[in-house]
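Input: a single structure, listed below in structure tokens.
With one protein chain withheld, the remaining protein chains of the complex are depicted in position.
Here is chain A:
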Amino acid sequence: MSTFNPRKALLGLAAPLLALLVAFLVTSAILLALGDPVVEVWQTILSWPRPRQLVQIVNGATVYYLSAVAVAVGFRMNLFNIGVDGQYRVAAFAGALFAGQAWFPGPLNVLLTLVVAMVAGGIWAGIAAYLKVKRGISEVISTIMLNAIATGVVQWLLLKVAVKQPGSNTISTPPIPESSQLDGLALIPGASNKVYTLIILAVVVGVAYWFFIGKTRFGFDLRATGQSETAAVASGVKVPRMVVSTLVISGALAGLIGMPLLFGQDHSYGTTFQAGLGFAGIGIALLGRNHPLGIAVAALLWSFLDVQSNALQIRAGVASEVVFIIQGVILFAVVIAYELIRRADVRLEQQRVARELAGTRSDAPSVEGASA
């Protein structure tokens, strides 16, 4: 874990690069088959973004990053929290509602809202945790169901609390007070828009994830349970307790997903709040191999593709859904590539061990002679 292995690092990089190449080829083939302008599509997607779009890429990646880390926490323990999507929507709604009441002044309101959102996301994930531990229901099934329930519950509650402007067809929670709206950070020169202030939150979550999973007893237990539950039980890990805490932590992190959007952009939770972030997080966590930095790179790539897709329709005359194909192929390719690389790694390892064994066997009788 701690020692740097150049072969491993190279192989680790090879997989995502291979996946990108495959995605490039497959997408080009599809575009060719459909008679779409291949060159123009890639020119549009691969053109260097304007400053304004760079900000959008960073902002989009911030939200994706939080989502992917929430998913990754579960993955490390072999738990599939498919419910991140529902958890973030419940939490974003609860947070927006709380922040909209303006019970506390400016920044304090923001901090407490983060807590409220984490609690809401954690409770929603806790339902799945309870069902798994007490009733043996697979978290995959229960979280998918809870996603559907979240949609209904949030819609129902939204209708109860929504403020409606005259002449508008959208509904939303009361807007958060101006003192709590975060203006953003002017990180990218020349851009008319700003990076979400809560990018700080993503950084904090990333560091905390790295620390707790990699450096603490809890993280060790979590990874051990993920790799072999029986071995973990034998070494004294209380698995049910681990399941509950991991799912609840995953849900609490999911609760943060909507926060940069809430404070930096939408200022309320309503019918036009970004959807589907939880599912995107699954793919990004996979692509980033659950690694805090890997996820960051994957989130940036995803967001880059999203932002670049917007110009496809306008400049290349191709539906922006082409980007969904690219993203989907990258996902499939990367999983296949990781598996191929893993096999190659095993083979190389076997060869190395075999070589060493062969060496020691022939060397054994006359050690000094061999070195001469």
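Assume a residue touches a chain if its C-beta (ideal position, glycine included) is under 8 Å from a C-beta of that chain, and two chains touch if they have at least 3 such contacts; residues count from 1.
Note that contacts and distances are computed from a predicted model.
Missing chain, UniProt name from the options "Chemotaxis protein CheW", "ATP synthase subunit b", "Multicomponent Na+:H+ antiporter subunit B" or "Nucleoside-binding protein": "Nucleoside-binding protein". Screening A:34, A:186, A:208 or A:293 for touch with the missing chain picks out A:34.
Interface note: of A:28, A:151, A:197 or A:245, the residue touching the hidden chain in the full complex is A:151.
Within the set A:26, A:237 or A:311, the residue that contacts the chain not displayed is A:311.
In the full complex, the hidden chain is touched by chain A at residues 34, 52-53, 56, 59-60, 63, 75, 78, 80, 82, 140, 151-152, 155, 164-171, 192-193, 226-227, 261, 265-266, 270-276, 279-280, 282-283, 285-286, 306-307, 309-311, 313-321, 324-325, 327-328, 331-332, 335, 338-339, 342.
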